[in-house]
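Note that one protein chain of the assembly has been removed; the remaining protein chains are unaltered in position.
And then chain A:
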Amino acid sequence: MVGDGGRRGDDEEKRKRKKKKTEEKDDDIDDDTGTGVHGEKKKSIILPSMIKNKDKRMAVHAKRKHEKKLEKRKRAKERELSVKKAVELGEEIPVKQVPKTIENTREVDDNIYKIDDEEFMEEKCHDEFSKVVENGHVPKILITTNRFNSTRGPAFISELLTIVPNAQYKKRGTYELKKIIEGAKKRDFTSIIVVHCRRREPDALLIIGLPFGPTAHFKLSSLVLRKDIKNHGNPSGHKPELILNNFTTTLGHRVGRLLQSIFPQDPEFRGRRVVTFHNQRDFIFFRHHRYKFDFKEENDPNDTKAKATKETSTQKPKVAVHLQECGPRFTLKLRSLQHGTFDTKGGEYEWVHKSEMDTSRRRFFL
């Protein structure tokens, strides 16, 4: 079904590649002539990998590594000193350099969600989630599975039940999903979560907002259950706090709101439970933690003098934060977002991932 456009594109690419090759060849020739002049200099550099004796090679490599490390430290110290100097002299502090990552060099898209835009504000008050998120309707969740479900599936569901307050698990039986949705609408459920297992391993998550949708289909990967996490905690029954991180585009915001609508909007801070959905490069990482604040009095051995001076003034207790993970841990990736409830035949999609969209590793949608 490939059209002429695709073929033409291929031809162009080939031509480009050919051009590049010829250019590279030219470069090579230049290099050859260059070695004629600087040949001796180039030969004098011996890379550790060129040494054949293993002991020697290791020694040289270790030495080089050590030197590099020292250099790096030196540079860091210099930077620190320059900052200190600037502070002392009251000059402008040199700009701290930020490393370039794929995420902060993402392709610029204009579909960024703006909170203060009037259209988005209107949408916020009237979209499918406003009943739960804005108007304080208590969410009621139905969790179910695909037809065949065993081993890690049920274990994952039992943990989901501890995370999501007011959630119920119902066996799937042989019901069609569309009928389940109809039934759930009648019983005032606000969302359905379907855990899909394949080869006894959960691999997809379907979150359906009720009664009007939308339906999000996620790929679920790298699932670590609670018992496999070292030093895990056991969550209490309090309503958790929710952190939604980094959902910037309109699509991302919508997905964020869908996830938000699963949880009650009045967290019990006494429980000190946090549920995090962190979006990074279109992968949504789920984490579940307990936290604790420890109020400690300062007793650093180095700062005895400082302590003496501080004692006279009002003393601020030092706060130490402790985090304890209480699983599970998993990663979601959006595959499609459907307008309305689950309907594969007659449904309309708001967003579908297609392979032709992956034109760049710096293009993100959430």
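Convention: contacts are C-beta pairs under 8 Å (C-beta built on N, C-alpha and C of every residue); 3 or more make two chains touch, one makes a residue touch a chain; residues count from 1.
The rule is simple: contacts and distances are computed from a predicted model.
Not every chain of the complex appears here, and the one that does not is recorded in UniProt as "Putative WD-repeat protein", selected from "V-type proton ATPase subunit", "Brix domain-containing protein", "Geranylgeranyl transferase type-2 subunit beta" or "Putative WD-repeat protein".
When the full complex is taken into account, the listed residue touching the unshown chain is A:360, out of A:82, A:158, A:245 or A:360. Within the complete assembly, A:122 is the residue of A:67, A:80, A:103 or A:122 that touches the hidden chain.
Checked against the full complex, the candidates A:70, A:138, A:323 or A:352 give a single residue touching the omitted chain, namely A:352.
In the full complex, the hidden chain is touched by chain A at residues 1, 3-6, 102, 107, 110-111, 117-123, 125-126, 250, 339, 345-354, 356-357, 359-362, 365.
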